[in-house]
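Left out: one protein chain. Kept in place: all the others.
By written order: A and B. Residues from 1 in each chain.
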Amino acid sequence: MRMEIISNRQGITLIALFIMGSTLVLGIGADAKQDAWLAILLAVLLAVPMMAIYARLLSLYPEKNLYDILDTVFGKLFGRLVALLFTWYVFHLGAMVLRNFQEFIKVVAFPETPEFVPIMLMGILCIWAAKEGVELLGRWSQFIMIILSAIIVIVVLLCMKDADFDNLRPVLYNGVGPVISSAFGIFSFPYAETFVFTAVFTFSKVRNSPLKVYLKGLILGTVFVLLVSLRNLLVLGPDLIEQVYFPSYAVVGIVNIGDFLQRIEVTVAVVFLFSGFAKISVCLLAASKGVDYIFGLGNYRQIVAPVGLLMMVSSHIIYQSIMEMQEWAFDIYKYYAFPFQVLLPVVIWIAAELKAKRAKPDGSVRHPPRV
Amino acid sequence: MPILCTMVYISFALIDLIPIVRNKRWKVLAVYAVLILASYTFSMLTEQGIQLPSPAGPLKDLVTSIVGIPKTS
Partner (left out) sequence: MKRRKIWILLLCYLLISSVLSGCWNYREVESFAIISGFAVDKKDENYLLTFEIVNVESGKDTVISTKHVTSEGTTVFDAVRKTIKMVGKRLYFSHAEVVILSKEVAEEGIVPILDWVARDAEPRSTLHYLVSKEGPAGEILEQQSMTSDVLAYELSDMLKAQRSLSNALDTEEWQFMRDMATKGLSATLPTVRLTNDDNKVLPEISGAAIFKEDKLVGFIDGEDTMTMMFIKDEIKGGLLVNKEYKGDSVTNMSLEILTSKTKLKPRYADNKITMEIVTETNVAIDENGGRDNYLEGEALAKLKSDFETMLQDNIRNLVKSMQEEYDCDTFGFGRAIKIKLPRVWKQIEPQWSEVYKTVEVEVHSTINIRNTSFESKPVKVGD
């Protein structure tokens, strides 16, 4: 199987797109009301140590991805069990994002289109992309990031006319409590989800630095998330943000320059399309590699299609309505994801470090040849 | 609509299965077949309107029982 190495920059833009994924459209930090931006910053701080752990895993085993690591560290049986858990998580995540995407399209654009149509179209594309591999995603994300950045910045500037900085005040009116609990939620969605990348990235020892990629990707993604969240807060105010399903869409609907530039909500849809595609494809890639490892198939590419199709069907099944989706995303997800995002990685990391210590003292590890 | 769906499944199957069979990778074929048949079945059932069990409910109950009633945002 050929090595799929991506450059640092591609990794950074891919992580940034992943972070922006469903975040930009669903909105985060609504609990903290006008302090949502503080919650985001706090969440970044919380995320940094976790990302350091994720990056460390990749550094310990260059040119290996998570499943290879699991195999080395836990052995065939236990490794496969852990992989099963993880594969379930990432599969579920992909289905959730796909469902977010479909609900968005349904509410905002095509209420009369049957549900499976956007899912199918997006799904087919993601399957194709995942089949091509992570280098394709990396190259594509480099290119798309530039376009999306331009769109986001321009739209944010257009919204500034209706911005009212008083909407951010009084700072910390409700105390630090909501900020902290909101930050925990933001940590779960989207930051700690980047654990998924350990299954997808294969870094070369010489050319890449996983830590740099993770941290720079974090910062790049956060810049845009923060920009958009601030914009939403400044224009709508914390009270209105609670009322709508998709705050970004509502804000952009207000832009009306000279009666000419109006109803530019489509830009929000386009941004979500691209970043959502990135996120779903990454999840699909990780899940396919997981299935490949669990069953010892040898090449994940051949199994992407059925996994993808299953993901598409599942996205339809997992929620009965957009209300349930909302409730799950904001209330339950952060608890459900915690074992997958924190406990599991920490356990793997500790085991990996121990194993590394027991091997050559220079820190590198002898791994069994790949099957 | 089921027709469109079936077409999609068949096209994927065709594109993927030919090299798999040619290379005699039977394990892959087995996993592939199971997964794709499962998802095809679920798609057809969903099209017919039959509600399939979702993990959302049980997982929500599991979480609630451990953590307590989560605050609604």
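The rule is simple: a contact is a pair of C-beta atoms (placed from the backbone, for glycine too) under 8 Å apart; a residue touches a chain by one contact, two chains touch by 3 or more.
None of the values given here were measured: they were computed from a predicted structure.
Taking the complete complex into account, the chain left out of view touches A.
In the complete complex, the residue from A:L84, A:V107, A:I322 or A:A359 that touches the missing chain is A:V107.
When you scan A:P62, A:G133, A:G253 or A:G298 for touch with the missing chain, the hit is A:G253. Not every partner is drawn; the one left out touches subunit A at residues 107-108, 110-114, 117, 121, 166, 169-170, 173, 236-237, 239-240, 243, 250, 253-254, 256, 262-263.
To be clear about the criterion, only the chains that are shown with their structure count from here on.
If you average the CA atoms of subunit A and of subunit B, the two centres end up 22 Å from each other.
Note for the complex: subunit A touches subunit B at residues 30-31, 92, 114, 116, 120, 124, 127, 181, 242, 291, 295-299, 302-303, 305-307, 309-310, 312-314, 316-320, 324, 327-328, 330-332, 335-336.
Looking at the complex, you find that subunit B touches subunit A at residues 1, 4-5, 8-9, 12-13, 15-16, 19-20, 25, 27-28, 31-32, 35-36, 38-40, 42-43, 46-47, 51-56, 59-60, 63-64, 66-67, 70-73.
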